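With one protein chain held back, the other chains of the complex are shown just where they sit.
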């Protein structure tokens, strides 16, 4: 794991597992209950290393903006599973008292101010927070997570272009997960996305998002550049093959919750998942790496996961026990006055 | 002049002069009359070779889309000065019965269907006309003229990106004239604009817009590619230093109408214009080339210009004599039914 | 007449359009089996609404009849520069030389867990923009019939409004190409005491309210389904108001400057002397749409709001 200490590595793996288990819980909410989670939702399964690796490079006070696929980013930044899950099912215990829901989980106390479910909606906002830091003379930086689909929206193009022009301290993290709303085939859009950033004069690179270490490394270098005031950085993070459980705006858990032993022995996993576990799942790849390098044994990992599962269960319980907000509250908070 | 015949060269020069004289007339309308042309307007002085060179490569039936700086493009495509000038002063004799005015001169019979004064507004429309040709299986192509400022709008980015994806027969002509609404300094936006098109997988090149031959050559090759169905082409046409007469959305004729002798002897020109005449004015550069190469003497050029001036005067008279549309007509043509 | 869902009726319309009109092209959306039969006239764009809507407008100016499926209506905000600044003015600016027969098809309204960005009802934006037609069907038959008219006959841009909660509504749909003309309202239920002007999803809600009012209060409510906002069947509106003298407008857009505002203003201007009571609006209160079911239900205009409103003005 290069420069990461054992402690850090364990902590990062723990975060990744927290995300995995919380997302599975979201799917359970949608499929095991009636009328609990009726709309679309988007889980982060497989991409955990990106969120966790990038957030590892951040400091308190930095800003983070995300999309419809936000749950993982919020937890990666330190969000607790309880209020995240409560928000996702619209309860007062959620970070936004259930007002925003799955599309809009945010956590202002962690610098995640407003989450846009509009593709590319968060990209100008993140550049704006960077402008704010620059104007106020702080060393804060701002991160925007978004998918490759967002790179086709003018909003991201304009934000990148202005960020370059104004040398804004903003990190653009484009998670290329092979999905863009089902609207186009992979690779259809011509040359690499990273070229679009380079053409605007932005420092940019392609990162292997299936490996936590690669993300930590790239994000670490990017953040250093940003804090030095050298202008925006664009990371095209290739998150590997798409998790086979995605199904439009919902999801299916093939073979149930992820079993950690699958990571070490893909043959034991459901047929549909095997290739993905071998080549793409950032959690599985990390587990195997840690095992092979002797940093964290299978048994220790499974023990860690047991804790995480207990924590997630408690979080789900808290969410389910949290009441719905009072109906008339709907008229509040349109304006500050 | 490379492959252009004497006849063709003379015809193209004549078009360029027609544009020059019509634009001067526009400025006279704005400055010599009271209440005739009260709003903003944008002239094409200096850039004539781009419009004329590109249009020379087109066939009847091809589409052309343009911007707030449209007068020159309409005349370059074969529009008559009379109806163009009448449109600019809002008279029924205009191509759109005065309804569109200087921002929206169009000429449907020439394939100039709708002119948008919204920066980059025309770029998706041009791609749409190309889609139409492609779907209908014709050999028509579509051209969009726009300025470098338009390259910062998401509209142009999205249109370029889709044009590349769908292999649309559309020619993007980005006239880099050193102006972008006064909002930013030249070159502020980082690397070359042409790189933005290249990053999207579009065939693109930088063209010297001060030389008619260079434009004709590049446009000719581009159109060949387009008709072969090989997808969009982007030309970044460098139109040289900005004409010094521009003044916000209006203009000033330093030293009055352009005197052809200035082209041959810049020292005779008003101080403010000299450098521009030497380095940038596509009309002056063409006149000198033709003179030097013996293709068209000064005297012959001046004679040609005399004809053009007479034609322009007649056009201005026609425009001024054309009445305003009847007021109640304003309620017509909102819908086709 | 065969029964089918609103969604099925719309699919049927699209098939008939593609069969009958070679100039029709579909941009965006999920077309299922259509995808194969008409593959060369179906374009799947990247997520670039401004680009592909503008492309549709340019195509419509040059001989195609594009139908653009944008999905959730808030995504059309991305494309508004091309819709409001180009599509709507092209005919006018050319003094009638151009036609722009394009259909923008969007899904509006409070859908259940759509929250602030997936519940938009932008009809008022379009109604305030001259040059755009607006269809607001409330039934499978009208969805099909209005789509046929928009795609096959219209010469102008049309905003085609589906309410998400109508997609599963079932109803009879006449066989064959039964176009529904624009600008013709339909009296869905006759009544003498009060006029309920309704659009889209509010039509079934209004009919439900009317039944209950008849049963419980003996109030005979006339339910008028406007079917298109532009063109508006003003004559039908004014005739019903002249008959009943009382009006409630049931429409699921935000109240201020919403669809209900225009209808109320129109009536107050042109049928004032027929009015026996204030014109009531049932609309979304002036708030964004919250996610929580409890809050979302609270801001959704329902049949109970219609009943309460009618009872008030019929006192």
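Note that the chains are named A, B and C in the order they appear, and that numbering of residues resets to 1 at the start of each chain.
Rule of thumb we're sticking to: a residue touches a chain if its C-beta (ideal position, glycine included) is under 8 Å from a C-beta of that chain, and two chains touch if they have at least 3 such contacts.
Predicted model only: the values in this text are computed from it and were never measured.
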Q.
Given that one chain is not shown, which residue among C:127, C:182 or C:298 touches it?
A. C:127
Q: Out of B:26, B:64, B:84 or B:119, point to the residue that touches the absent chain in the complete complex.
A: B:119
Q) Out of A:203, A:241, A:254 or A:332, which is the one that touches the chain we can't see? A) A:332
(Q) From the list A:39, A:53, A:79 or A:121, pick the residue that touches the absent chain. (A) A:121
Q | Residues in chain B touching the chain absent from view | A | 35, 37-40, 90-91, 97-104, 116-121, 149-150, 152-155, 180-184, 188-189, 324-331, 334
(Q) Counting contacts across the full complex, list the positions on chain A that touch the omitted chain. (A) 63, 65, 96-97, 99-100, 104, 106, 108, 113-114, 116, 118, 121, 123-133, 135-136, 142, 154-155, 157-159, 161-162, 165-166, 332-337
Q: By the contact definition given up top, give the residues of chain C that touch the hidden chain.
A: 74, 77-78, 80-81, 84-85, 88-89, 92-93, 115-117, 120, 124-125, 127-131, 230, 253-254, 256-262, 264-265, 267-270, 272-273, 275, 277-281, 286-288, 290
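The rule is simple: only the chains that are shown with their structure count from here on.
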Q: Could you draw the chains as nodes, link the ones that touch, and say if you get a line, ring, star, complete or other?
A: complete
Q: Would you mind checking which chain's mean C-alpha position lies nearest the centre of all protein C-alpha atoms?
A: C
(Q) Can you compute the centre-to-centre distance for chain A and chain B, using the mean CA position of each chain? Integer Å is fine. (A) 48
Q. What whole-number Å value describes the gap between the mean CA coordinates of chain A and chain C?
A. 37
Q. What whole-Å value do you get for the distance between chain B and chain C if each is reduced to the mean of its CA atoms?
A. 42
Q.
Using the touch definition from the top, which residues of chain C touch two or more other chains?
A. 45-46, 48, 50-51
Q | chain A, residues touching no fewer than two other chains | A | 152-155, 184, 188-189
